[in-house]
Structure formats: C-alpha cells, structure tokens
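Yeah, one chain of the complex is gone here, protein chain that is, but the others are all in their spots.
Up next is chain A:
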Amino acid sequence: MTRYVMAIDLRRCVGCQTCTAACKNANATPPGVQWRRVLDIESGEFPDVRRSFVPISCMHCDEPPCEEVCPTTATKKRADGLVTIDYDTCIGCANCVMACPYEARSIVHEAKFAYGDTPIKSEAVRFDAARISVSMKCTFCVDRIDEAARTGQVPGRDPDVTPACVNSCISGAMSFGDLDDPTSNVSRLLAETQSFRMHEELGTGPGVYYIWDKG
C-alpha cells in the first residue's frame, strides 16, 4: 500500500512563508484563501518567550471527518491517503468546513484575483471556475502525484512530482513521501526523530507529522 504523508521539521522552519507563496502560485488560490499557511505562535512569558512557526494545511487524515459528513460523496479519501474534492459534485453546503478541525477548507462565492477583476498571468492559466461556490483545500498537489504514476518518478524524491510547498522550502523543513515505504525519506526521518500530529486526540489520524525533537 501507499500512504502519502508530509513531515514538517518545526526546528527548521523559519516562518518565511515561501511555501505559502509557492502554494498560491501553484494553485492560484483567491485572495483570502490559503491552502498552505504558516502560523506564527508566540508563547511563554518573559524571559522565557518562544516563537514557533507551524506550517498548516489539509492534513489528509486517515479518518477524514470531512468525508464522513459530506452528503454528496464529493469528498473522498483515495487509496494512497489523499483526500480529494470533486468540484462537480460538491454542493457547497460547508458541512465539511465545520467538520474539519484544521480549518483547511474554504468556500468562495465569486471569482477574485490578487489585483482586482483581472487575473494575472499565473491566475489566468490556473483559474478554475468549477471551484467557485464549492469547498476547496490543499490537494498535496495531487496532479503532480498522479503524474508520478505515468512517469515512474517518486513523489517526495523527484521535484516534478512533489508538492510545490515542499519543493519551495528554503530550510528543508518539509518532506513528503510514502509512509508505508520504509526507505522513503519521510519514513526514515520520522524513525530518527520525535514527532506529533495536530489534534491527534480527535481520532482523525492526520497525515502531517510535526517533528519537534531528535530521536
């Protein structure tokens, strides 16, 4: 089996938001919508104040609550663990938005572009009218992963078939790959370090692992 996951080393993330920008460029998300964003968390009290950067997106859960509540079957989990949305089936009821504990889903009801009514070049190329008034979210750049099956490349190793955010990360904080393959970079990385998954107590089985310390 294949289970695509992402590992994010919080010790390396510098909060530069390059992954956010790469995602916006790759997916032409409208203003106000970020499939990938980086939280900037300040915690503690002086003098022990900490600052943590936490990239977040759809977690592509093992047990996606969004899939369970979706009344239309528009949201589905694939065999490789990716959670997808069929834009032609979704009715935009937002039940999945309420079900997602990671605030990963958005719905916009009108076409919006970064600089007014006219799309810039990258937006014009990638604009998808089917995404208006339906639910949308991070896809782990599913089109690239599907391309891997055709080209024989390996997601997470070959940049052409790896999510844009992972490719863009300047500090190498993000890794992507098959958790069920013990030789994949994510498997090895997670075996060597200590990690957690966000809101694991909810039983969703998120597919994004946050590395916080050495093994």
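Worth pointing out:
The rule is short, and it goes like this: a residue touches a chain if its C-beta (ideal position, glycine included) is under 8 Å from a C-beta of that chain, and two chains touch if they have at least 3 such contacts; residues count from 1.
Here, contacts and distances are computed from a predicted model.
For the chain that is left out, the UniProt protein name among "Phenylacetyl-CoA:acceptor oxidoreductase", "Hydrogenase large subunit", "Electron transfer flavoprotein subunit beta EtfB" or "sulfate adenylyltransferase" is "Phenylacetyl-CoA:acceptor oxidoreductase". Touch with the chain that is not drawn comes from one residue among A:R11, A:K112 or A:R157, which is A:R11.
Panel shows chain A; residues 9-11, 13, 37, 39-44, 48, 50, 52, 54, 56, 65, 67-74, 89-95, 97-103, 107, 109, 132-134, 194, 196, 198-199, 202, 204, 210-214 of it touch the chain omitted from the view.
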